[in-house]
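Partial view: only certain chains, each at its native spot in the assembly.
Chain nomenclature is as follows: A, B and C, assigned in order of appearance, with residue numbering initiated at 1 for each chain independently.
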Amino acid sequence: MRLVVLIHTLKNQIMFHHVKDLQFNARVSRPDPRFANLLLEQFGGENGELAAAMQYFTQAFGAKAPHPDKYDMLMDIATEEFSHLEIVGATIQMLLKGVNGELKNAADSSEIMQVMNGKAAKENIIHEALTANPQFVVITGGGVTPRNSQGIPWCASYVNSNGDLTVDLRSNLASESRAKLVYEHLMKFTDDPYIHETLSFLMTREVTHYKMFEAALESIQPNFPPGVLAADPRYLQQVYNLSEGTVRGPWNEGEIKGMDKDFIYVEDPITTIRQTEGLTEQPKDMEKPLADKEKLDKEMSKVKSEEVRKAEPKGVAQWSTYESIGV
Amino acid sequence: MRLVVLIHTLKNQIMFHHVKDLQFNARVSRPDPRFANLLLEQFGGENGELAAAMQYFTQAFGAKAPHPDKYDMLMDIATEEFSHLEIVGATIQMLLKGVNGELKNAADSSEIMQVMNGKAAKENIIHEALTANPQFVVITGGGVTPRNSQGIPWCASYVNSNGDLTVDLRSNLASESRAKLVYEHLMKFTDDPYIHETLSFLMTREVTHYKMFEAALESIQPNFPPGVLAADPRYLQQVYNLSEGTVRGPWNEGEIKGMDKDFIYVEDPITTIRQTEGLTEQPKDMEKPLADKEKLDKEMSKVKSEEVRKAEPKGVAQWSTYESIGV
Amino acid sequence: MRLVVLIHTLKNQIMFHHVKDLQFNARVSRPDPRFANLLLEQFGGENGELAAAMQYFTQAFGAKAPHPDKYDMLMDIATEEFSHLEIVGATIQMLLKGVNGELKNAADSSEIMQVMNGKAAKENIIHEALTANPQFVVITGGGVTPRNSQGIPWCASYVNSNGDLTVDLRSNLASESRAKLVYEHLMKFTDDPYIHETLSFLMTREVTHYKMFEAALESIQPNFPPGVLAADPRYLQQVYNLSEGTVRGPWNEGEIKGMDKDFIYVEDPITTIRQTEGLTEQPKDMEKPLADKEKLDKEMSKVKSEEVRKAEPKGVAQWSTYESIGV
């Protein structure tokens, strides 16, 4: 009897399920509102955990039908990022210990007034909170808030999701790189060993996710150029010299890696541009490459569009597949 | 042996856990980009599921130490709202079936051009998507996006969290009311019976959450005025006549419910205001009520601030309590 | 003769009229740019007076035809909030006394440079203004600005207006609760007795408005659920256990107040959900409640829609009714 209950309970979860224990045992040695404010960047900031969670979560919807394996990966990492968001929020909340209690003592402002008059101990928590972020004491009541270290509310324009995994995964590589760097910067601003541990954990998970996204991108071939269409051979190779004395390097001379072509450095763009009527007159020998491109575009279009179309159900669409539970 | 594994697996989840089956079996009879666009209001709109989930999630952090029971409730409802967010997203994605596949057919725009020239069948999915929301075809690649029906990115200024449950729970009653109404409006714009079922489920859950928040608010006594301080007896009862011929009703005459006082309708505000030098000269008989208020404020301050302070740990703060698993 | 003039002049006002005397005699003992910055929350912040004024003003338009009594109340309170906005702005301006004059002394920066080099008296007004809010000295010229304490411009997404009084009035209850709490917090950060008086006045008016909105909501019956449609009986009563060890309370057990039903605590959601194919298979005994709901929905739809339709004029619409002045 109890066994059956256990088995049921084992699956006792709908979509998102929450457990009170954190993925990482976040601890804080002492309150520090200034660091709490800095840490808001990873709660409600442009490169923070909410941005990451919502980006992968949003991308996952489009990926589900044609790419169920990538859907799994995106949803799992999104879920982990929500857990990280909770770790960051819990740490901020612990760093603000004392603020809410002091605010609740609403009838007595003597302590704060000593602060405002410069007569209080500098480590006064309300003084520190007020200095770090005026909204900590007036709006959030000493709590965490989905805004960045300068009070900008988190905004979904931080989220990139464009319906193509060769693009989305690259967006994710960039997002993870920025998030990693921000944790690196943050670690310089606290000497609390517990927080160091937490940040080291969170920073490293961004590296792990980076490598996961990279592997997923490599498992899609070809994945360049991103999307479907090939580059136009008429405009691909030129690097225009747009200022005097440009330093030369592998980004403007030699081979274009993986494209079997070389950079053409246009020292004198105007001649090319005027002689070609603004690049619209092209040499005859472009006809073959253009035809090749057109053929390739059609092939890729067929492959890519069928990949999606075949995966989509006919008739009524249903997101989940419910299996009967034969107990 | 297997039992032990089951028991472990039973707890096999860290903070947020994701299950592929939705809480509600979302289905869609046929694509409908216009309704997909309307439904964005509940994905990335001001009264939508993300707004609700993030509001309760954010409020929960501050509630955890002093009010662990309310923390549980807030986190559970937040978790359910994340699940609803997924249901809404899944429905939108299914309503956009066909768009991504058509976009992947990048080399061929003949079908779209028929649309653009008004020569295509009106039910063409790309035509409908383009008309409903230009970003569906240019930016999101036929996928869901955390913006509202007019393309405004979701913004954390939709989230209210102020570190006081008598305020936060009232914010939640308002949020649930708005969300309920939006679902009601949305139901008028589709005759797909599957979507009707889904929306009826989601609309009703807002009602349930409303009643849960209401019960939680009532379990806190006193809960009015919100916060700690009492109303100032000098300014509480007046209702100023600020236009001619104001209709009278229970909101400007008779008893102020639950406050043991009556509304005082100031027919002629200027006399009061000028005779009192802008309300700063008050009758003597206010001395007693003011003293009462001051006393009450101090008592409430003591109760409320101690409630928070006592719940906060001394020394190192730790969010979770890890129990050893003695299997 | 003069009497007639008086009577005319008595009505001598068009829509909004402005009087130079404030509703409350706002005074300030001494400049304090830091408090000025905090107080911006109630000028250009999310819970401030502009937000309140614009919310009730916007709601009033839709209410006018079908609910002229509530229109009066909304417009009167909106008008009072505009007056409060002026009181808050006047206080901020007085708190910044000295800044503009110093900025106008544009040719001489010696005093400021002493500040910048840390050699000036700490109470230097420019130093305080610069520290409190860099825009006070560079952008606003020592004046008030419709932004919050962190410089975020006021944004109309703070305004909720949804065309249904049972929803709008609940939004207002939440708005007034938040505004009250913010004044309570602010009062801790100044010991200027004049400002204390002003804030006590403003805080209390939020309480009064709360009670007015509450009475207005109660005067509408039924007012729950908000909007028109009843809750779906299939999904109303369940509370899902979404984490382990959820604390029980009146929000997840016992009676659902005012709905003649009990909460059903779903300890094991997955069994319910999977056995019902994602809640889509329901027991037979739901047929009757569903039919009841449908009937009720139709009745309420008729009542509510006729209420609005009957109040709307046929033919040419005219907002005001001009009465001839037969003098």
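As a convention for this text, contacts are C-beta pairs under 8 Å (C-beta built on N, C-alpha and C of every residue); 3 or more make two chains touch, one makes a residue touch a chain.
All figures in this text were calculated on a predicted structure; none of them were measured in a lab.
Colleague: With 3 chains in place and all of them the same protein, how many does the whole complex in this file have?
Modeller: Total copy number for the complex in this file: 6.
Note that in this section only the chains that are shown with their structure count from here on.
Colleague: Please indicate the chain closest to the centre of the assembly, with centres calculated from CA atoms only.
Modeller: B
Colleague: Taking each chain's centre as its mean C-alpha position, how far apart are chain A and chain B in Å?
Modeller: Those two chain centres are 25 Å apart.
Colleague: Centroid of chain B to centroid of chain C, CA atoms only: how many Å?
Modeller: 15
Colleague: Roughly how far is chain A from chain C, centre to centre by C-alpha average, rounded to an integer in Å?
Modeller: Roughly 34 Å, centre to centre.
Colleague: Can you list every residue of chain C that touches 2 or more other chains, as numbers and ranges?
Modeller: Touching at least two other chains: 46, 152, 181-182, 184, 187, 240-244, 269, 273-274, 277-278.
Colleague: Considering the complex alone, what residue numbers of chain A touch chain B?
Modeller: Chain A reaches chain B through residues 3, 6-7, 9-11, 13-23, 25-29, 44, 50, 54, 57-59, 61-62, 64, 75-76, 78-80, 82-83, 86-87, 89-94, 97-98, 100-108, 139-147, 153-157, 159, 161-164, 194, 227-229, 294, 297-298, 300-302, 304-305, 307-309, 312, 316-322.
Colleague: Can you tell me which positions in chain B touch chain C when the two form their complex?
Modeller: Per the touch definition, chain B meets chain C at residues 11, 21-26, 46, 68-69, 72-73, 75-76, 79-80, 152, 155, 157-158, 160, 162, 164, 166-167, 170-171, 173-175, 177-178, 180-182, 184, 187, 197, 200-201, 203-205, 207-208, 210-216, 218-219, 225-229, 231-232, 234-244, 246-247, 249-252, 256-257, 259, 263, 269, 273-274, 277-280.
Colleague: Spell out the part of chain C that touches chain A in their complex, as residue ranges.
Modeller: 34-35, 37-38, 41, 45-47, 122, 148-152, 181-182, 184-191, 240-245, 268-271, 273-275, 277-278
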